[in-house]
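With one protein chain removed, the remaining protein chains of the complex are shown where they sit.
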Amino acid sequence: MRALRGTLLSLVVLVMLLPVYAMFALSSASDATDLGGLAFDASQLGEHLSQLFAEGGFPLYLRNSMILSLGVALLEVVFSGAAGYALAQLTFPGRRMLFAVVVGTLSLSPIVVLVPMYLVVRQLGWIDSFQGMIVPFMMSAFGVFLVRQFALSVPRELLLSARVDGAGELLIFLRVGVPLLRPALLTLFLLQFLAQWDNLLWPLVVANDPRLWPLPVGLSQLQTEYDFSIGLVSTAALVTAVPPLVLMFVLQRYYVAGLTLGGVKK
Amino acid sequence: MTMMTRRRLLGAAALTTTAGLLAGCGSEPEATVPADGVPRGKLSVWLHQTKAYDAVFTSLLHSYLQEFGGVDVTPLYVPVDKLDAKLLTAFAGDAPPDLFKIGGWTVAGHARKGRLAPVIPKAMGVSDEKALVATYDQSAVSSLSYQGKLYGVPIDYTICCLYYRRDRFAEAGLDPDKPPTTWEEVAEYSKRLTSADGRKVGLQWILGNPQWTVMQLLALVRGKGGGILSADAGTATLATDAGIEALRYYGGLGNAKLSNPLSGFGLFATGEAAMVVSGLFAMDLFPALNKKLVFGRSFDIAPLPRWDGGRPVAPAYTWGWAVAEQSRLQYTAWHFIDYLQRADVAARQLMDASLLTPVKGWEKLPSTDTKAMEIMAAAAPHADFGPQTPVWQEMAKSLTDAADAVAFGKKTAEQAAADFDQAMRRAL
Partner (left out) sequence: MTLAARLDRTAPTVSGRGQRWAEARAGSLLALPAAVYFLVFWVVPFAGAVYLSFTSYELAGVPEWTGLDNYRRMLDDPGFWNSAEVTAVFTVASVVPSIVLGLAIAVPLSKPGRLNGVLRALVLIPAAMPLVATSTVWSAIFADHGLANTLIGLVGIEPKPWLTDEGLALWALVVMTTWKHLGLFVIILTAGLQGLPSEVFEAAALDGAGPLRAFARITLPLLRRTLLFVLVIAVIGAMQSFVPAFLLTKGGPAGATEVLPLYLWATGFGFERMGYASAIAMVLLVAMLALSLLQFGVLKGGDDG
């Protein structure tokens, strides 16, 4: 029974990883007629890699993506973390209103706010800057909602005992809340890092200077109107996927093992 | 607080109004010709292009900057399918670049909204608009005008022709040296080229793509004597005999369910499609998609077919250089554009980047694609740029919906044509 379950699970996960393998196979495709093969040709991949890195901008795009993704993820964790905790555990004026705004924002189509948001950023003088790319995403309704849901599970007893000890609310947040919420915060960090790593439209709209372009914008240059090399584009996808994967495996220990804490029922 | 909220509440409104006011009562002088005729200032340029063009453009840019020390130019390459969204956001936010490349089909829409500055002939070394037009292919350059004013100069000009696979023709027992010349023949050939399981077809349309749908249907509808829109572009006229027959023919060819990441272009490269309608750019595209394809041996081109006994139609498009109405450097912008459009540059672009600038006498420019150029030159008198309407995007999308619905057997030709006309009544 146990072995069967293990085999079945492994199979499911294997199927989920097939597209990732397809990416490897495609990154060694020589041209667009070569799509279905599962064969992997390392020399072709090598050629595509050197072609990719020969593109002058690639290291720069990589650096910009790092700044953008890390910047957003860090700010997100700090500010959405604080707000999510406050919404779940503290009573303060405007709490319901803020939560309503968060849920509403979650449901608002980003497409219609693109132009108004652009106008705001322009008024702030942030066109063509990292602020312009980072600040509009420094928090998210998703992030606040995620942290709040996890923070609801933080046992009130723990907070109460800290209060009995006379600790201030902010100190309780830092000493008790943050450690308990660490898995949720790390998950949020990872997810926001990924979201920005994958964000094409906003940086494209806001940055007129190619020296600020992150990877998705920079790499979209590989694909002109009709003409693109499927091998090269897949190789780019492969390379793009590496940093998030590394980050995921580094954080893995914390969020997989640690997430349990966040789920503790009172 | 209230003030700020209200101002922000009006968001787009207030700011664009301010922009409008600024443009209206503000600093026009730069737009006129400077006394000494010398261009000055820092230009921002947005364009999309292939690497081949990049090489041409960059070297031109350097020589221009050397020649005209008072000018600085910042070019920005934007992926072609994102250029519109970026331009629109910038326009709405009152921060467009000085000059940019746009599809000729979008000129009417932009011009109606007051985003484009008319050409300044003096900046381009001629006395008036008439003289400027005379330096170009007449029909190509006039496709960039709106309500009698010229808003751009053409670049990257293409007239559609028929691409066919010689190898597929030979396999099917058809003479690779005798491509079909009428749409009736195309249908006949397609029958012979279609495999029993339908996985290999004759002519395959480029489906789901607004721009190509317009050009493909244009050839069929105009050839039948009809039109997609009325002559004044005021009403839709697809629900006519010509329109319905065209749609029916469109739905009868190819296999809509064949799939490729590059749609019909990809299917032609793999050989699943034996014929496609395409432009000059495809000469380089197909060998890039399939390294085994050699022009003249495995694939070839022919003039776009016409209806038996019908008149020839040559669907065409051109991109254009345009200048923002809000730009304070309109003179400099047009001056720089003129530099990019010189005849010797046009010749180099055609050789190096297979990009055709329709300067006067382009038919005689030396090219590596001699046959394609000959076919285009012969078709040029019949060049048809399709309906010129400010709601081109909406028209093309509705037309694509209609054509696809027929191709996928979702609607009859009559129904689809009527639906298109209905949708256009809402839009026009």
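Order of writing sets the labels: A and B. Residues in every chain begin at 1.
Keep in mind that, in the parts below, a residue touches a chain if its C-beta (ideal position, glycine included) is under 8 Å from a C-beta of that chain, and two chains touch if they have at least 3 such contacts.
All values derive from a computational prediction rather than experimental measurement.
Engineer: Can you say which of A:Ala73, A:Leu87, A:Ile127 or A:Ala207 touches the chain missing from this structure?
Structural biologist: Residue touching the chain left out of view: A:Leu87.
Engineer: If the missing chain were put back, which residues of chain A would it touch?
Structural biologist: Counting only chain A, the missing chain is touched by 5-6, 9-10, 12-13, 16-20, 22-23, 25-26, 29, 35-36, 38, 79-80, 82-83, 85-88, 90-95, 98-99, 101-117, 120, 135-136, 138-139, 141-142, 144-146, 148-149, 152-153, 156-157, 160-161, 163-164, 168-170, 173, 183, 187, 190-191, 194, 197-198, 200, 215-216, 219-220, 223, 228, 230, 233-234, 236-237, 240-241, 244-245, 247-249, 252, 255-256, 259-265.
Engineer: Suppose we count only contacts with the excluded chain; which residues of chain B make the list?
Structural biologist: Its contact residues with the unshown chain are 5, 8-13, 16-17, 20, 84-85, 88, 91-92, 109, 113-115, 199, 207-208, 256-261, 266, 270, 272, 391, 393-394, 397, 401, 404-405, 407-408, 410, 419, 423, 426-427.
One rule holds in what follows: only the chains that are shown with their structure count from here on.
Engineer: How about chain A: which of its residues touch chain B in the complex?
Structural biologist: Its residues touching chain B are 30-33, 35, 114-116, 118-120, 122-123, 127, 200-201, 204-205, 208-210, 217, 220-221, 223-230.
Engineer: So in the complex, the part of chain B that touches chain A is made up of which residues?
Structural biologist: By the definition above, chain B touches chain A via 8, 11-12, 15, 44, 48-50, 76-82, 85-86, 89-90, 92-95, 97, 260-262, 265-266, 269-270, 281-282, 284-285, 288-292.
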